[in-house]
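Omission of a single protein chain aside, the complex is shown with its protein chains in their original locations.
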Amino acid sequence: MSFVSVENLQKNYGSTAVFSDINCTIERGEFVTLLGPSGCGKSTLLRCIAGLTSVNSGRILLDGVDLVPVTPQKRNIGMVFQSYALFPNMTVEQNVAFGLRMQKVNADDTHKRVAEALKLVELTDFASRYPHQMSGGQCQRVALARSLVTRPRLLLLDEPLSALDARIRKHLREQIRAIQRELGLTTIFVTHDQEEALTMSDRIFLMNQGRIVQSGDAETLYTAPVDAFAAGFIGNYNLLEADDASRLMQRPITSRIAIRPEAIQLSLTGSLEGEIRSHSLLGNVIRYRIEARGVELVVDVLNRSADDLLAHGRRVSLSIDDSALCEVV
Amino acid sequence: MTNNRGKWLSLLCLLPFALFFFVFQIAPLGWVAINSLHSEAGWGIENFINAFSSRFYRQAMQFSLEISFWSSLFGIIIAVLGSYSLRNVDSRLRDFVNSFANMTSNFSGVPLAFAFIILLGFNGAVTLMLKQAGIIEDFNLYSKTGLIILYTYFQIPLGVLLLYPAFDALREDWRESASLLGASSFQFWRYIGLPVLTPALLGTFVILLANALGAYATVYALTTGNFNVLPIRIAAMVAGDISLDPNMASALAIILVGLMTLVTVVHQWLLKRSYHVSR
Partner (left out) sequence: MSRVERGAAGVYHRTIVYLLFFILLLPLAGTMLYSVATSWSASILPSGLTFKWYIALWSDPRFLAAFGQSLLVCVGALILSVVLILPLLFVVHYHFPRLDGLMNILILLPFAVPPVASSVGLLQLYGSGPFAMVGTPWILIGCYFTVALPFMYRAISNNLQAINLTDLMDAAQLLGASTWQAAFLVVLPNLRKGLMVALLLSFSFLFGEFVFANLLVGTRYETLQVYLNNMRNSSGHFNSALVISYFLFVLLLTLAANRLNKDKD
């Protein structure tokens, strides 16, 4: 049986449904991401699992027990918020110890466990600092330590990295994943950033407008999107209507097609002729806009040397393997 | 973008303001400060010694402090409970009561004294009701207790006005985080809510204190200047019928200003503290 099971969950705000009839399962020890654009319902779903938002109908099973009638205090779930939510009147140590205090753990054990948790997030020297004396990244690590020290059965993270700058975000991503693996803690992560989702997760639930559109591991979601939304959200897919695709590939195609930009090869000897319309340098990747047979394509090429940069107006040959074509709804 | 000439010209613009401010605010204060040190015996702190050794004047200070303290305490308790509940009701009720509280903050001084005489005077409607219900024997509005009740009344709107935005400092995600860590509502308030609010609470208490200490109109109108508090004492010595003693009045005024300044300084200090706590 799955460790976490969401069954037929329904949540309305007034007369509008945020989501109706959501179902998903999560195995013990899995790192799962809820991914989607703002307003898709991912944060609401997370908050329902935490008990911070009520549900209209459905069940949320954790280790076989329905959580819906249980108050947040008793659910034994840890949560990290986007805004860190550290208590401003307490030091780092007091913040991290708070959950243990509520559980009435004795002073010695509390001290020991807090020290362990701070060591885990590499903040041992910060124990007597106050939140306003620390940077965003440090605050978020404290928040993480605070939610882990109570040994929760499930860890929820609500866009924890969105408020941090890029460099810290990357570092924390790795740290969170490493800690999660070490503890074997079942984790649900919410984000709108597909790069985060792809690098961190065992499985991804892609959500849109209150529905789970697709679920699977990173590879599947990236290479085999089920519909136009998924293709547009996960990567920089080229989305072609059936007739455009037919003209491009010179054979009859009856459904919409998505092609990954890196799956289109630029060569000097291909059968498909195209002209470079523009390029942009994205660091390690050069992104070309190329027009071929009346269809505009985005093509990504690794930026290996200065010679790779092709000028505007240059005619090139493309080759597209059939396996790169992905049928989408 | 501005040259020096422009700057000096604009300084001239400040002159009229400075003049009026000096004439009507600084000069009187200066006169009072200087003349508090002047008495029949020449220059010195005679007046202050007199003030603190005379039982009559000490009583004025004591009554002032007592009434201010208790009315501020009761006022702030009612205001805290009131503003917290105000934040948790639907917006129509909230806006209505909020506006109403703002309006009643204008209802102080002479009109308020009259309203209370009507309700709680010797023949007041509420006094009669309470007597008939056997709750009280007799009630003297024109006593210290009566004044405390009256002062509390006009402290409430000011308290609500000041405390209502203070709850902004309490972030919702602290509450959520605390509940996930196992804290009940009571524990949240005890360990997080009240500590974070404390600077704002103290700051408001201090403003209420200042408000009550300096109040003149209400107590004058209620007791026709016959109750012994500092403002009444001061005014009686400059504008009354008997024993005009502007120097003594100045000394008492400086004592009052001293109390108010202390209160204002404490408030400013508390304001700075609360900013860093609720970032």
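Note that the chains take the letters A and B in the order they are written out, and that residue 1 is the start of every chain.
The rule we apply is simple: a residue touches a chain if its C-beta (ideal position, glycine included) is under 8 Å from a C-beta of that chain, and two chains touch if they have at least 3 such contacts.
Everything numeric in this text was worked out from a predicted model, so none of it was measured.
The chain not displayed here makes contact, within the full complex, with B. When you scan B:L73, B:L194 or B:M260 for touch with the missing chain, the hit is B:M260. Screening B:S99, B:S184 or B:N226 against the full complex identifies B:S99 as the residue touching the chain left out. Note on the undisplayed chain: of the listed residues B:A51, B:I67, B:L86 or B:L181, the one touching it is B:L86. When the full complex is taken into account, the listed residue touching the unshown chain is B:Y153, out of B:Y153, B:Y191 or B:F205. Listed by residue number, the positions of chain B touching the unshown chain are 1-2, 6-7, 10-11, 13-14, 16-17, 20-21, 23-32, 35, 78, 81-82, 84-90, 93-94, 97, 99-104, 106-112, 114-119, 123, 125-126, 128-129, 132, 153, 156-157, 160, 167-168, 170-172, 175, 210, 213-214, 216-217, 220-221, 224, 231, 234-235, 238-239, 246, 249-250, 253-254, 256-257, 260-261, 263-264, 268.
Everything that follows uses one rule, which is that only the chains that are shown with their structure count from here on.
Remark: chain A residues 50-52, 71-75, 77-79, 81, 83, 85, 87-90, 98-99, 102-103, 131-132, 146-147, 150 touch chain B in the complex. Of all the residues in chain B, the ones that touch chain A in their complex are 171, 173-174, 176-184, 187, 191-192, 195-196, 276-279.
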